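Next up is a structure, given as structure tokens.
Every protein chain of the complex appears in place save one, which is left out.
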Amino acid sequence: MHRQRLTAAVAVAVLALGIWAPAGAQERTLAFALDTEAFRRPEAEAVADNLRALGIQTEVRVWERTSLIARIQAGERQAYLTDWGSAFFDPYDLAEPKFTTGGRGNYSFYTNKEVDELLVAGSTGIDNARRRDAYFRVQEILFREAPWVFGYFRQDTHGASALVENWEPAMDSRINLHDVRLARGGVVAVGMNTNAIVTFDPAMFRDRKTETVLRNIFDGLVTRTTRDKVVLELAAAMRQPSPTVYEFTLRPGVVFHNGDAMTADDVVFTFERIIKEGAVGGQSSPRRALLGPLDRVERVGDNVIRFTLARPFPVFLQALVHFQIVPRRYIQAVGDRAFAERPVGTGPFKYLAGRVDSQIVLERFEPYYGGAPELPPVGPASLRGVVFRMMPEPATRVAALRAGEVHIIEDVPVDLIGELERDPRTAVRATQGTRVFGIELNNARPPFNDVKVRQALNYAVNWEAILRAVYRGYATRLSTAFLPSGFGYNPRQQAYPYDVARARALLREAGYAVR
Amino acid sequence: MRAVVLARRVLTTIPIMFGVAVIVFVVMRMLPGDPVDIILGQAGAASQQDLNRLRQDFYLDRPLGEQLLRFIAGAARGDLGMSFARRRPVFAMLVEALPATVELALAATLIALAVAIPVGVLSAVYQRSWLDRLAMGGAFLGISMPAFWLGIVAIMVFAVQLGWFPTSGRLSHEVLLAPTTGFVLVDSVLARNWAALADGLRHLVLPAAVLGAGLLAIVARVMRSSMLEVLREQYVTTARSKGLAGRLVIWRHAMRNALIPTVTVVGLQLGVLLGGNMIVETVFGWPGMGRLVVEAIFNRDYPVVQGAVMLYAMTFVLANLAVDLCYIYLDPRIAL
Partner (left out) sequence: MATIAAAIPPLGTRRGVGTVARLARHPSAVVGAVVVAVMAGLAVLAPLAAPFDPGASRLEGRLAPPSWLAGGAAGHWLGTDGLGRDIWSRIIYGGRVSLLVGLAATVLSLVPGLILGLAAGFFRGATDAALSRFAELLMAFPHLIFAIGVMAALGPGFWNLVMALAFKGWVEFFRVARGDTLSQSSREYVGAARALGASGARILGRHILPNMIHTSLVLGTLRMGHFIVLEASLSFLGMGLPPRLPAWGSMVADGREVMLTAWWVSTFPGLAIVFLVLAVNLIGEGLRDVLDPRLQSE
């Protein structure tokens, strides 16, 4: 009796293994959820279509951004469409947070000691050639190890009325209204793609929309062309006596909107507010890390300021573009809170009225010193005034531009570009964006801890077709996660081609069933 | 007597408000997401030091119990804390945003009532006529089309094609009006700035009509059905048979009674209008509470969400109170 049962059991087990084993060990199906935010849903579905064609089961899930990021950071998700913005035209604020082991933005849980070292070498070295070599090497490694399904960057598409002259959108999202002229009327209205900007205090925000508005009210020591070149603004001269010391001589005769003359003390105050803990009315600025290893700021002459760094930081000048000078005496007199309600700067326009969440009205500052000499025209703004209006709904922004209520709008959806281009009264202006879009994979967990699977996915997505269809060509494929506009980009590095055969082969090698 | 009853009603709001405060506190902290990480954004460099400094600023490094106590104790004093994202007192932000929302909600209610009550009454009186069917059909369109669809269509037709109204915002930028009460219409009257009043009204029409569409539909239907019921009541038929003029009966006697359910619905819907208009506010670029709260939820800006929900709850409770008071006026037989 017992023997019989045992034999039967063994026979069943052997049979089951015989049928099961090949199916289980080699014919696994690759299945995962592809997470995205609502705004990239069409793209995510197109990617999923590509993967399904190979027999990969892909389910797209649409999340609220914050919940998704939290779950990614907890390591709970597998593959996710994410993006990361860079402002410094350098891998320092892009590759470093995204690929350093344990980095704040390292959602793929990628870890490679060599990459960690190379990235540090890149952002702290003094010799640009060696920095570039380090970054080239990083791109090689990233390409080979494929921690992401590498994606693309976009063109930022803005709309403008035909009345607007001499306006070119800037790559760093600045909307420089100082240089703009209007064929009729003297007030330009800008439709902003946001619910609200964060604040009027240049020390208390991290987002670009706020900076877009504030850089018309405030000027910095340096500024940027519409591309990546840093030029002097409030500073008349700059010298760098050693790799860790920068000295700026201030332009004479600059006044704040309240009539106070700008001095070296204002500059020192501006940066101490950011570096020191609790220096903004008892609270701390969220901008500290943008200044890297900046250690101290001091006045060394009547109008000379010295910045001392703890170690070399080659992107320091790019960083300084994003720091606007605030009036020390005014802030100390009225307090930080009141300053944030009624900002006073040295910029081409001064605050007149308005709220961060509705519309902000600025008027021309007549005694303006003229702005960066390298960015003509120099002198007071041509416009009498400027209005920023918060219009979060894209259809409304486009409608308002067509109705002539606003003259410039941010972020025209690609499907509405044709509409504005057909209309002789409006035009679309595009500039290269500085956000990297991609699909990050959780490298710490199966199935994406296997480099073959990750590479296979890179071959399996037909990016050219997707970008052409979904973004109408206003997006460009990237070989890795380095931007061509940034330092250290290797133009020779080719992107993964769309190659279904190789994707299939790699998946098979990794032990997955393919179609 | 009434004063005592009233006072008791007001007192029952305290435990409700306390419950709301605790629930919103707990729910917000159950949402996945780190408010500090959100402020630093999906961009650029940040250090652990940055994260820690911000956590300290927001008391997020303290135990939850302490945070809750801080919130409740503050709220009891009228201090709702500081917004994480904007670093401004939440109270000030709400005071700025509330008038915009209330103005829009009241205008929407006004438009809805002005259209819905006569339509509802006529539909009932001429039940099953073409007018009745048309009106009720329109009502379904109002209920079933999401507000953003109506809003974008309205902007397309009335602002872009016809150019009758502006696309968005509360005031044109050419019109400068210093906020005193925050209500554009009130402020412009106070300042005797008639241009601003006209401009404010022009901006108000489209969003108010779109926001009111849903309410209009509901009120018209409720008005119609309660009117139908009242018309069948004994005293109306009696009055009619006694030869009182038909019109007088309808407008004097029947309507007054039929208004009771309508008032209830409007009172309840007012809460919905205040709390559910973030979509209309987004489409029309209207700087009100709805947008503020949704943004704050997405940003995990706990103090703002807490403060705003408390305010909503307060409004809701007060609206209910007001409904009860309307009952007394409309039907003296009902005791509180």
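Chains here go by letter, A and B, matching the order in which they are written, and residues are numbered from 1 within each.
To be clear about the criterion, a residue touches a chain if its C-beta (ideal position, glycine included) is under 8 Å from a C-beta of that chain, and two chains touch if they have at least 3 such contacts.
Keep in mind the model is a prediction, meaning the values are calculated, not measured.
*Asks:* For the full complex, which residue in B:156, B:185, B:201 or B:260 touches the chain that was left out?
*Replies:* Looking across B:156, B:185, B:201 or B:260, the contact with the absent chain belongs to B:156.
*Asks:* Which one touches the absent chain: B:143, B:185 or B:260?
*Replies:* B:143
*Asks:* Since one chain has been left out of the picture, which residues of subunit A touch it in the full complex?
*Replies:* Residue positions of subunit A that touch the missing chain: 37-39, 41-42, 44-46, 49, 59-67, 71, 393-395, 398-399, 413, 415-416, 418-419, 465-466, 468-470.
*Asks:* On subunit B, where is the contact patch with the chain that was removed from view?
*Replies:* Touching the missing chain: residues 15-16, 19-20, 23-24, 27-28, 30-33, 137, 140-141, 143-149, 152-153, 156, 225, 229, 232, 271-272, 274-276, 278-279, 293-294, 297-298, 309, 312-313, 316-317.
Quick note on the criterion: only the chains that are shown with their structure count from here on.
*Asks:* How many Å are there between the centre of subunit A and the centre of subunit B, using C-alpha atoms for each centre?
*Replies:* Result: the chain centres lie 37 Å from each other.
*Asks:* Could you please specify the touching residues of subunit B with respect to subunit A in the complex?
*Replies:* 31-34, 37-47, 49-51, 53-54, 56-57, 85-88, 96-97, 100, 148, 152, 155-156, 159-160, 163, 166-174, 176, 178, 282-285, 287, 291-292, 295, 298-300
*Asks:* Which residues of subunit A touch subunit B in the complex?
*Replies:* Subunit A residues touching subunit B: 64-67, 69-71, 73-74, 82-88, 92-93, 96-97, 104-105, 187, 189, 195-196, 198-199, 201, 204, 206-208, 277-278, 280, 283-284, 286, 288-290, 292, 337, 340, 352-353, 355-359, 361, 387, 389-393, 395-396, 399-400, 402-403, 405, 435.
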